[in-house]
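Only one protein chain is missing; all other protein chains are in place.
Let's look at subunit A:
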Amino acid sequence: HQVLRIVPTNDEELQKVQELQDLEELQLDFWLAPRGPGYPVDVRVPFPSLQSLKAHLESNGISYSIMIEDVQALVDDERMEMSRSSRRRLPLSTTTFDYTTYHSLDEIYAYMDLLVAENPNLVSKLEIGQSTENRPIYVLKFSKGGTNRPAVWIDTGIHSREWVTQASGVWFAKKIVTDHENDEGLASILDKMDIFLEIVTNPDGFVFAQTQNRMWRKTRSRHSGSICTGVDPNRNWDAGFGGSGASGNPCSETYHGPYANSEPEVKAIVDFVKNHGNIKAFISIHSYSQLLLYPYGYTTTPVPDQKELHEISEKAVKALSSLYGTNYKYGSIITTIYKASGGTIDWTYNQGIKYSFTFELRDTGRYGFLLPATQIVPTAQETWLALKVIMEHARDHLY
C-alpha cells in the first residue's frame, strides 16, 4: 500500500478528489480528508487501485506525491521497535528522549540512569530516602571533582500537579551535561561548586496525579484518624511550622501535617542538607504564576539579606524575560503571594543558606497546571537563564 498526498488547488480539483470518496471499489482510506483548496489530502491506496487512481489524477491534472512508498515496511519497522524495549516507550538515550512531552515516573527514572551512564565522570545518582509508598527518592549530583564542594540545590516537582517543573528538571539535567564544558558561565560554576538536582521530589503524588487525579498536590501519607490523604510538602518544614499560613485540616490542600518533617519526602532533603553542610544556594521550583520569590513566607519581618536577594531577583528575572519576553514579578513570599508557614526556603534560609529562592513558572492562569507540552522547552530555557544568574552570583559570593 502507498500513501499519496494530493493537494487540490481549486474547487474543481477539490470536487474531483471528493468524488473519489464515493468509489467504494477502490477501497481508499483517507488519512486526511478533503477540506478545501490548498489543504493536503492524504490517502492510503491498496496496490490493486494504485494504477487507476494515479491515472485518474493525472488525466485531471491533479498533482500528487508519494508520501509513503510502502506502508507495510513502516508497520514492520514499528513493530520491531516496540518489541525491542521490554516496556513501552522507555527512553533509549538522552539524545532521543523527547523533551517536548510529559513523561511518566518510570520514564524519568530510566532517564536518570541513562544520563549517568552516558556521563559517568560528571553525573551520579544518589538515593536520599524513600517516599511514603516506598518509592526511591533520587537526586542527581553534577560534580567535576573535589570533596564536599560548596553546592547549589535545585528541586522540581515537590507539588505533583505542577508538571512543567518536573519536565523542566529533566531538561536542566540535560542542559548541564551538554553545556558543562563549552558554556563559560556553567563551566566556571562547576569548577567551584557541585549541583544537586532533585527532579521528582514527590514521586507518590506524581504517580497519583498521572493515574488518578491530575490536580493532586500533596504527598500520599495517611495520618491516623483522617479520611483524607496527604500533607502539603511546602508547609511541612520547620520554619514557623503550624502557624497561620497553613492548615491543620488533613483534608486541606495546605495541610501542614502532624509535625514538622513528618513527610519522608521532606525529611530526606532536611537530612541531606544538614549532612552535606555546604549548600550555598537552594532553589525550589513550583508552578504557576510567573514569580521569583525569596523568604520569608511565615512572617512579615524581612530577611537580613533582603536587599541582596531583591537585587539578584531583579537580575534573574531580567535574564529570564530576555529570551521570550515572559513577564515575572518578584519579591518576598509573604508580600507577593500570601502568608505561608512551614515553607521550604524559609527553613533553608534559617539554616544559613543565604541564596534561597522559589520559582513559580509559567503561566499566569490561562492553562495553569495544565500547561501544554509545547511550552515545556521554552519554559525550561528561560528559567535556566535565571538559574544561572543565581548560581553565578553564589559562585562569586561564596560565604
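One rule holds in what follows: a contact is a pair of C-beta atoms (placed from the backbone, for glycine too) under 8 Å apart; a residue touches a chain by one contact, two chains touch by 3 or more; residues count from 1.
Basically, contacts and distances are computed from a predicted model.
Student: Which of the following is the UniProt-recorded protein name of the chain this complex doesn't show: "Collectrin, amino acid transport regulator", "AP complex subunit sigma", "Latexin" or "Mitochondrial inner membrane protease subunit"?
Tutor: Answer from the record: the omitted chain is "Latexin".
Student: Looking at the full complex, which residue from A:130, A:364 or A:381 touches the chain that isn't shown here?
Tutor: Going through A:130, A:364 or A:381 one by one, A:364 is the residue touching the chain not shown.
Student: Using the document's definition of touch, tell me which of A:90, A:323 or A:373 contacts the absent chain.
Tutor: Of the listed residues, the one touching the omitted chain is A:373.
Student: Using the definition of touch stated at the top, determine which of A:35, A:214 or A:318 touches the missing chain.
Tutor: Of all options in A:35, A:214 or A:318, contact with the hidden chain holds for A:214.
Student: If the hidden chain were put back, which residues of subunit A would touch it?
Tutor: 101-102, 210, 212-217, 227-229, 232, 247, 251-254, 289, 327, 329-331, 335-338, 364-373, 375
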